[in-house]
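Missing here is one protein chain; the remaining ones are kept as they sit in the complex.
Moving on, here comes chain A:
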Amino acid sequence: MSQWNDICSVADILPNSGRCALLGGDQVAIFRVAGGDGDTFYALANHDPFSGANVISRGIVGSLGERLVVASPVYKQHFCLDSGECVEDGEVKLRTWPVRVEGDRVLLAS
């Protein structure tokens, strides 16, 4: 069963942006999306399959229609925050992790 890992405080991640966390050997991009009824957090792989660089956490967060996405800062492909699916290429999907907040701490499941 999954185990929750304490990563950082909520304040370490600016609203509507991402930070990269190290979880075991994996790089995980955690995003904080501000909303009217509180913030929502998402976690997906930091590795950008198009450029081969570990940069996803540095992308701009936004929406395309109803979907919440992050744009890779290298070649600008969009990935859905909840599913990791690439908007431009249906074959490509980033790994996702469960993420939750307890108090002011952000936790990732491994």
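The rule is simple: contacts are C-beta pairs under 8 Å (C-beta built on N, C-alpha and C of every residue); 3 or more make two chains touch, one makes a residue touch a chain; residues count from 1.
Keep in mind that, in the parts below, contacts and distances are computed from a predicted model.
For the chain of the complex excluded from view, the name given in UniProt is "Nitrite reductase large subunit" [choices: "Carbohydrate ABC transporter membrane protein 1, CUT1 family", "RNA polymerase sigma factor", "Nitrite reductase large subunit" or "NitT/TauT family transport system permease protein"]. The chain not shown here touches chain A at positions 7-8, 12-17, 19-22, 27, 30, 33, 47, 51-55, 58-65, 68-69, 71, 73-74, 76, 78.
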